[in-house]
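What follows is a set of notes on a single structure, which appears directly below.
Complex shown without one protein chain; remaining protein chains in place.
After this line comes chain A, so read on.
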């Protein structure tokens, strides 16, 4: 049953979901600053670095992403980046979230129309 499946699903906050999705979208290039810019651009809301870092930390603790260090980069004063990629569990969670959403969307009988009907 799908319902029981849903109950098993790990809890994912809204911001975490966005970070997780962005990480997936960046496909292995995701790291702190880049994620911040992506999210700010795509959602239009101001994001601070420490929020991204804490979301990433939480996701890593939940096992949805994993990280490894890149080569040293000159623009960071010779520091390495911590690059994040999704784990299988992360991918699975995202798929589930999407299924739930789509399932719900499909049950809306009267799709929304634009408020100003031209």
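Heads up, the rule we're going with is that a contact is a pair of C-beta atoms (placed from the backbone, for glycine too) under 8 Å apart; a residue touches a chain by one contact, two chains touch by 3 or more; residues count from 1.
FYI, contacts and distances are computed from a predicted model.
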Legend entry - Undisplayed chain, where the name is taken from the UniProt record, one of "histidine kinase", "Hydrogenase maturation factor", "ABC transporter permease" or "Pimeloyl-CoA dehydrogenase small subunit": "ABC transporter permease"
Inset, instruction - Pick out which of A:29, A:53, A:66 or A:92 touches the chain that's been left out of the picture. - result: A:53
Inset, instruction - Could you please point out the chain A residues that touch the chain left off the display? - result: 31-33, 36-37, 48-51, 53-54, 57, 69, 73, 75-77, 79-82
